[in-house]
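Got a structure for you, written out below as structure tokens; questions coming shortly.
All protein chains but one are shown in place.
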Amino acid sequence: MEATGTDRDRDRSKATAEDRDVSGHAARWADPVRAITFSDAVFAIIITLLALDLIPPEWEPGHLLRELIGRWPTYVAYLASYLVVGVVWTNHRAVFHHVRRMDWTLQWANLGVVFGTGLLPFPTAVVADAIGAGNPADERTAVALYAVIGTLTTLSWLLLFHYLSGHPELLKHDDDGPFFASERVRAVFGAAGYIGAGVLGALVSPLLALAIFVLLPIFYGLTSERLAGVLGSKRGT
Amino acid sequence: MEATGTDRDRDRSKATAEDRDVSGHAARWADPVRAITFSDAVFAIIITLLALDLIPPEWEPGHLLRELIGRWPTYVAYLASYLVVGVVWTNHRAVFHHVRRMDWTLQWANLGVVFGTGLLPFPTAVVADAIGAGNPADERTAVALYAVIGTLTTLSWLLLFHYLSGHPELLKHDDDGPFFASERVRAVFGAAGYIGAGVLGALVSPLLALAIFVLLPIFYGLTSERLAGVLGSKRGT
Amino acid sequence: MEATGTDRDRDRSKATAEDRDVSGHAARWADPVRAITFSDAVFAIIITLLALDLIPPEWEPGHLLRELIGRWPTYVAYLASYLVVGVVWTNHRAVFHHVRRMDWTLQWANLGVVFGTGLLPFPTAVVADAIGAGNPADERTAVALYAVIGTLTTLSWLLLFHYLSGHPELLKHDDDGPFFASERVRAVFGAAGYIGAGVLGALVSPLLALAIFVLLPIFYGLTSERLAGVLGSKRGT
Partner (left out) sequence: MEATGTDRDRDRSKATAEDRDVSGHAARWADPVRAITFSDAVFAIIITLLALDLIPPEWEPGHLLRELIGRWPTYVAYLASYLVVGVVWTNHRAVFHHVRRMDWTLQWANLGVVFGTGLLPFPTAVVADAIGAGNPADERTAVALYAVIGTLTTLSWLLLFHYLSGHPELLKHDDDGPFFASERVRAVFGAAGYIGAGVLGALVSPLLALAIFVLLPIFYGLTSERLAGVLGSKRGT
């Protein structure tokens, strides 16, 4: 708490001055509220649609239990994707906490992140089906598809971070720029993680890739918050 | 109404003081609004997706009525799950009414509750299918699955109550801690109810378990509100 | 515009006094905002899920056009249900505009309205399938199902209106009670309309019933607003 009423006061007075500047017309247009609500709704729908893959299996009388147990890859894939969307939502919340104004590029960069996240149930279902069926070539294909779409999603975040790090006028605080510059590095590592998992899945074992797909978002969920905490405490939060 | 402007004033001045303390940056990050909106959206989607199991049956010409009547377990399961989500939503509303700030653990505890609730349509559909098909072993399996997931959901609430009862700094009022401690007891009873229903379903009759599944949320919906009312009236509400 | 700053001032001062009375704790618990958001989300999902019945037909090469045209009952059913949900949403908006506080009964009465509305896609799909298949007995069954669920939905509104007409302490204005008393009458007529359509569908022609199902919400959409306008203008609006 040692830091710096002055800093925060400067931030706030800066915000107030500019907001007054664009009052009436543009202030509301630039307001990120509607973009946040929209993204939240999409994430909520995605997280719920994932559960649509959990449907009663076909079964012969007396064998429901065996059928339910045999579908474990579906449950693992569901859990993995739920964690991913949970992390995406937490991350999105952390990022837009720093955003004061939207512009056209930021809006479409955000729609890109939402697009990438919305693709996730597709490779999730393909992986669950392929691992259940057990053909090695198909398992590799499914894992590669998941890796490609995971990489694309990470790149959409990279784009968002990159744009925000270069446009401090859209941010609330003067020192938010470096935050997004460092987030960029994390996004690159995330993309490398998905590519690496895809390669390991093709060369070594699809199950190894599946394990990395589950662990990657957990790692991101844990460290992202920590980073935010460190940055926050430096600012007297 | 005898109670205690003083209490409430203290609560409010406490809140104001701390809010000012974390103003600017962290206050909005910690704001539960986005978590509430997100949870509401998921509950709304779940409650609506449950209706997706209500689809036109296949029927031979002239036998639509018989087919519609024959699918009564689907309707009972739908009603039961609708009541559960209604109670979950009412409960979630009551809990987050006490929450002033979010932190990382609370966020994921909430995502856990949402996860548990999102699983519900799956065992609902399995139970409806199995009871319609009529094989006793499968009926027991389906009822057990419902009991397991019902227990898991209750445990996610237990975790949330436990964490909140030990972190008064996240709550609005000094005396909200005991509220969550007592809610914890109710969650344990709820878990016991689902486990008991599962055991009764396996040993006695799946239909008995089904009846308990319908009655449990009704009991919770009725008593939860009463409890909130009692606590509220003590506070001059 | 002749009416009555005094009236409105009294309304507002009444509201302020009571709100202060229940400040801090209960005021937010009783706030209808979260119930409104939740209902809006459900209506939005229902209106969109209706479109899920619009799926590409199976067709033999070269006969897509014929198949698309042959599915006209699906399009009519979709349009009818869309109008119903549109009217329900408009109505819900008009009703909750008068509500100042929620209590336990109002909350579950609202969940009842949402439940009734959420059932609508089911009889819609059954009607579309049955009229497409062309067996008279099944058409009658389908139309009767739609009439039963339409009646149930109307009765859930009746319950809501009845409760609000008897609990002025939940309303914003002293003269909102009579509004809900008169709305009750309209709900009874609506139920009669659905029952009548079901009887005509069974005795005369299912297509006649289908036409009434489409016309009923149009009639309600048109007159509900008119009524609100008349009441509004008497109040200087």
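To keep things simple, chains are lettered A, B and C as they appear, and every chain counts its residues starting from 1.
The definition used in the following text is that a residue touches a chain if its C-beta (ideal position, glycine included) is under 8 Å from a C-beta of that chain, and two chains touch if they have at least 3 such contacts.
These figures come from a predicted structure and were not determined experimentally.
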item: Chains in view that touch the one left out, judged over the entire complex; value: A, C
item: Sole residue of A:Val42, A:Ala147, A:Leu171 or A:Ala187 that reaches the chain not shown, by the stated touch rule; value: A:Val42
item: Chain A, residues in touch with the chain not shown (by the definition above); value: 21-26, 28-29, 34, 37-38, 41-42, 45-46, 49, 104, 107-108, 111, 114-115, 118-119, 121-122, 125-126, 129-130, 133, 135, 137-138, 141-142, 145
item: Those residues of chain C which, in the complete complex, touch the missing chain; value: 8, 11-12, 36-37, 40-41, 43-45, 47-48, 51-52, 54-56, 59, 61-65, 68, 82, 86, 89-90, 93-94, 97, 173, 221, 225, 228-229, 232, 235-237
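Here is the rule we use: only the chains that are shown with their structure count from here on.
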item: Arrangement of touching chains [line / ring / star / complete / other]; value: line
item: Longest centre-to-centre distance from chain C, chain (CA-based); value: A
item: Touching two or more other chains - residue numbers and ranges from chain C; value: 41
